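Sharing a structure here in structure tokens format.
A protein chain is absent from this complex, but the other protein chains hold their places.
Right, chain A next:
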Amino acid sequence: MKLAYWMYAGPAHIGTLRVASSFKNVHAIMHAPLGDDYFNVMRSMLERERDFTAATASIVDRHVLARGSQERVVDNILRKDKEEHPDLVILTPTCTSSILQEDLQNFVNRASIISDSDVIFADVDHYQVNEIQAADRTLEQVVRYYLDRCHRQEKWHQFLTDAPSVNIIGIFTLGFHNQHDCRELRRLLRDLDIEINKIIPEGGSVEDLKNLPKAWFNLIPYREVGLMTAMYLNKEYGMPYISTAPMGAVDMAEWIRQIQKNVNTFTLISSNKRVDYEPYIDGQTRFVSQAAWFSRSIDCQNLTGKETVVFGDATHAASITKILVREMGIRVSCVGTYCKHDAEWFKEQIQGLCDEILITDDHTEVGDMIAHMEPSAIFGTQMERHIGKRLDIPCGVISAPVHIQNFPLGYRPFLGYEGTNQIADLIYNSFALGMEDHLLDIFGGHDTKEIISKSLSTDIGLIWNPESRLELSKIPRFAREKVEKNTEKFARQKGIETITVEVMYAAKEAL
């Protein structure tokens, strides 16, 4: 048992639901008590999703505790099958239902015999894995299920596409800027003359999964989700994969070179033309992306040696650290991640780039560290943004967990060359703007701080009696001034001199 106020990664079933609802025409059923379908709210609100989220609960209530789910789960699966005709139904346990130890796999087996849809049981243990790991596993499980079946049915044509092509694995719902990143990757690959075979899970259809092996290789933009699938495809079908995140100019170049290497390996076999992307990298880095020029411009000089702290998921925290240190000359005092399961990789990535490494999923530890370091800026999650607010340190949000404002309508990729521009803006704007900061130091701050907004009305001889004063003080601060003004206006109109609690509420009614 531990005391917890906040967590970076959610429970396992959220990961499964995110994968399920990213696919087209896949329905997820949670074996869960009332109220556990909060995922639907998040998807509807944060992503501003226009469609009903294809996730429902098979409710666990008192009766289920006493007698077991019996027919209920199977009925719910069959009902969804009839109502919505999904290609696939994924049954997922929640932490509550996983301790009931009902044989959900058995329900799945029974339902799959009767239903037209495929039915699988999300094989994730709630007490072993978190949201991110569960998403990774579920994606692999779905892919494996369809490829295995295809194998069994011998509908197998393992021909590679004629032109170089890739799968992009790991773009999905409620991911940090995933939609924008996906668009940016499409654009990049088009520039490189590479076809996109499949993008999964977002918008993908499970029936198409059998075509995954037709691509030449796989791209895993974020290592948190998709790596397991890539490893599976590599083992079973010999598909190479690139797990570098194309974030920041240096890693972008590295990523494109890896693509080049992979493309050229296959072209040797199919005797196509070899590709050379070096001119493209050079042109993009120097002229399309503004980031390289920006970090050389004099404005950026002010950032030299400023201290920062970085915290987030493994992919984003590592990439942003590299950008800060290698591309902008900013000092990173401490960098950390909450992806404890990927700590080894993380440490290796940022070796030599920072003074300290913090691997934790306890936000108070992160808060203490930040308070101790007193950096000029923080790059972290929504939690770090709030820590920053408390300590009066600016913060740029670079990683999930996220808030509605991290689902911008405008185009804001973190990956690709446009991503380098966006990141440069984010970093620059997070520091108190260079020259302004400097001038403030010299001239001792703004002179506008002390303006006190006295409303004119308070000195016209109205008396608030002690009770009404107290009542007024209980009104939330943001509304208090308005209530005060309205009440006084009302009192003046009525010729009342002493304001009592009654007068306050009469004023409210009269409004």
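Following the convention adopted for this analysis, a contact is a pair of C-beta atoms (placed from the backbone, for glycine too) under 8 Å apart; a residue touches a chain by one contact, two chains touch by 3 or more; residues count from 1.
In this text, contacts and distances are computed from a predicted model.
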Among "Exosome complex component RRP41", "N-terminal nucleophile aminohydrolase", "Light-independent protochlorophyllide reductase subunit N" or "Probable electron transfer flavoprotein subunit alpha, mitochondrial", the UniProt name of the subunit that does not appear here: "Light-independent protochlorophyllide reductase subunit N"
Absent-chain contact - pick from A:E83, A:E344 or A:D392: A:E83
Touch criterion as defined above, residue of A:R110, A:R144, A:R326 or A:H386 at the omitted chain: A:H386
Among A:R18, A:H126, A:K214 or A:K306, the residue in touch with the chain that has been omitted: A:H126
Of A:T56, A:N197, A:S399 or A:T487, the one touching the omitted chain in the full complex: A:T56
Chain A residues that touch the omitted chain in the full complex: 1-7, 10-11, 13-14, 32-38, 40-42, 44-45, 48-53, 56-62, 65, 76, 83, 94-96, 99-100, 126-128, 130, 383, 386, 389, 403, 471, 474-475, 501-502, 505, 508-511
